[in-house]
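Every protein chain of the complex appears in place save one, which is left out.
Letters A and B name the chains as they come in the text, with residue numbers starting at 1 for each one.
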Amino acid sequence: MRQGEKSRGSTGVGRASKREARTAWLFLAPGLALFVLFVLVPVVAALYLSLCRYDIIHSPVWVGARNYARIGEDLSNHGVFYLSLRNTAQYALGTVPVGMALALGLALLVNAGLRGISVHRTTYYLPVVTSLVAISMVWMWLYDPSYGLLNYGLELLSRAVSFVTGHKVMIPPQTWLGNPGQAMAAIVVMSIWRGLGYNMVIYLAGLQGIPEHLYEAALIDGASRWQRFRAITWPLLKPTTAFILVTSVIGASQVFAQVYVMTNGGPNNSTTTIVHQIFQNAFSFLKMGYASAMAFVLFVIIFALSLITLRLTRGGQVEYA
Amino acid sequence: MCRWFLPMVFLSALVACGCARRQKPIELEFWLADFSPDGRTKALLDKQLIPRFEAAHPGVRVNTQYIPWSHLDEKLTISFAGGVAPDVFQVGAEYVGGLAYRGMAEPLDARVEKWGQQNDFFPASWSTCVYQGHVYGLPYLSAPRVLLYRKDLLKKAGFDHPPDTWEELAAAAEAMTVRRGPSTGSGSPRPTAQPPRAESRGGPVIEVAGMNLPVSWQIFVEFLWENGGQVFSEDGRRSTLDTPEAVEALRFYCDLYNKHRVCPTAGMPVAGGAVPVFASQRAAMEIMNQFGIYNVRRYAPELLAEVGIAPTPRRKQRVISVYTDWLAMSPQSKRKDLAWELMTFLMEPENLAAYNSTLFFIPPRRSAVKAAEFMQQNPQLLEFVSLMDQYGRSLPAIPEWFEIRTGLQSAISSAIYQTKTPEQALRDYSRELDGLLAERVEGQ
Partner (left out) sequence: MRLGIARKTLLHLLLAIGGVAMILPFLWMVSTSLKPEREIFHYPPVWLPSAWQWGNYGRAMESAAFGQYFINTTIYATMVTVANLLLCSMAAYAFARLRFRGRDTLFVLVLGTMMIPAQVTMVPVFIMLKRCPLVGGNDWLGMGGHGLLNTYPGLILPAAVGAFGIFLLRQFFMTLPRELEDAARIDGCSEAGIYWRIILPLSKPALATLGIFTFTAAWNEFLWPLLITSKDSMRTLQLGLQVFQSQYTTRWDLLMAGTVVVTLPVLIIFLAGQRYFTRGIAMSGIKG
């Protein structure tokens, strides 16, 4: 996706580009070998399985496109796969924009070079450091309707408001994870909490890559902070932003662990996600073929979204003025 | 002479190596999913039972793996796929149909016949391991679900006996529910021995729920059986959920939530059942297995005397649902006789009793109950056993239980959360279930 590469036309270059190509393949070889073996081959196997009925115990039985037809039926009947698509979309729309904006803001603040900033950097990264499984259990408890901190916080809030206004105000305890209308939002909040430090760190690395002398030159020219951001920071962060956007979308589309631990898809199918459906069908219902078909439908969706994203950000290209 | 010496040495070395390899211990792989979180089960098995078994079978090593329930399915599945399935493994109440249908459990009829100890097991526990008349495993622990209630709260509400019918259940629950409006309390930690004061009846917040009912397909199935209904037909080919009995059962369940409003405020303890609502006095009654007692012992032992045990209320019949976890043998096992010996060893009354005592489960055979000190010394647990013996019923075996319980859960949720009426929810799911059952390919 690099533009502006003119082809060079003389014999000397032909040899050079052949040598360049050979070097390139040498650099790629070890990683690519592992990659082909442990990623590419299983993906092709999964594609084959998506055209079979496979209960993992017996050999796969070819059924052609029947799994895909079943997905089509499910979508038109608003079945459970349709619901998982809807829920995954809600999750992605909830976590990606907010998460990225907050992460950028945080990174800018942390990069401002204040003394003692490393404390803040650490506290914001802390959520990333624990395992998703463990932290989901803690949050499950925070959300508990009878004992959780959140409902306790609501009670304190009620009391404070009552005290201040002089009326008896009561914010009733919420069900959170047990409420079909709130469960997904609850998981979204927890995921933003967790993902913040992650994207912040990537933005920090990107900010570090912006040469200091550009800012110095701009300061000399009398540019304001906002102008410096718009003219220097934001454009030079494009590759980072593109990267974070694409990986966030890919990650959000594949959300699984939190759902599995906290709600197992409920209540009333309001939190089941695509990968949750895949997992359930593969390992509980032993419908590996159907699960693989769902995985490839997911792939097509993510691929399309990523292409659009990369097109919008123009591949994260960077030009130095 | 020298010409033969070296080859002879080489040959004998080879033979010696062969002998040495043959002396490598025979390994049995044993997977357990029910083990206590405080390490007592591990201590019992790793330090007492397994060493005793290995001593009685020299040259045999048992590799015991503790696999958490939440990940048992994927581990089992992938191991069978890779041909490295464990020789003996533990599974739950819904598994027998699926395992038998897919050839993941070895039929044990001939061995059981020879063993001859089948009749010592409780029928409701034994039936969990049977599919289409064949035995596929041995029950390892049982959990009957009964009605637990607070005797003091019941008496205070003016009832002299625990609820016996559905109507009585609803009435008792309503009487014992404590609700409150905007809080005027001080908010300081309440000592657990004192129940909260009833500040106002009819406020939006349920402080003490009359009946702790999670949104669970198991509860629905219980009510369904009590009403004389079934989830599917005897031959496992048709759904029987589109019937008046089923609709009545679901409507009763929904009414407890939405009409009588006796269930915990914001519903249900979320996945894991780890938060003890009844034991911490936020509920006056619940339908629970013996872990209800266990939690009270752990979190509010001073209340133990006030906990009453009664059979679950009846409508057309009385039913106690019993969930049993059991041990199966893999057909891929290369040491089936040895695996069977391990299973029967673990089933010996004293061993079975010891295992169940680390977990606070009910041993599924009578002689083990007699041998279990923790049972004999606990009249409440013996009550569980007696109810299990009289009215116990286990889930009927069918290969599709995993899909059915997921689908049932959705249907029930939609009814309780009122996105569908009970009739609609059951009608829609019934159709789906018929489709699911029709897909089964016989004799695969």
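Operating definition for what follows: a contact is a pair of C-beta atoms (placed from the backbone, for glycine too) under 8 Å apart; a residue touches a chain by one contact, two chains touch by 3 or more.
The structure presented is a predicted model; accordingly, all values stated were derived computationally and were not measured.
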| item | value |
| --- | --- |
| Visible chains that the absent chain touches, using the contact criterion stated earlier | A, B |
| Identified contact with the non-displayed chain, of A:Y68, A:Y82 or A:F299 | A:F299 |
| Residue, one of B:W115, B:Y299 or B:F345, that touches the chain absent here | B:Y299 |
| Omitted-chain contact residue, chosen from A:A65, A:A101 or A:V133 | A:V133 |
| Of B:F35, B:W126 or B:Y140, the one touching the omitted chain in the full complex | B:F35 |
| Residues from chain A at the interface with the omitted partner, ascending | 1-2, 5, 17, 20-21, 23-25, 27-28, 30-32, 34-35, 37-43, 45-46, 49, 56, 106, 109-110, 112-114, 116, 118-135, 137-139, 141-142, 146-147, 149, 152, 155, 193, 196-198, 201-202, 204-206, 208-209, 211-213, 225, 236, 239-240, 242-243, 246-247, 250, 253-254, 256-257, 274-275, 278-279, 282-283, 288, 291-292, 295-296, 298-299, 302-303, 306, 316-318, 320 |
| Interface with the unshown chain - residue positions in chain B | 29, 33-39, 42, 63, 65-66, 68-71, 74-75, 77-79, 81-84, 86, 143, 187-190, 192, 272-276, 279-280, 289, 291, 294-295, 298-299, 359 |
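The rule is short, and it goes like this: only the chains that are shown with their structure count from here on.
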| item | value |
| --- | --- |
| Distance between chain centroids, defined by C-alpha means - chain A, chain B (Å) | 37 |
| Complex contacts: residues of chain A adjacent to chain B | 55-58, 80, 140-141, 143-147, 155-156, 158-159, 162, 168-170, 172-180, 261-269, 279-280, 282-286 |
| Sites on chain B touched by chain A in the complex | 73-74, 77-78, 80-81, 98, 102-104, 181-184, 187, 204-205, 215, 264-272, 275, 277, 280, 282, 402-403, 406, 409-410, 413-414, 417, 419, 444 |
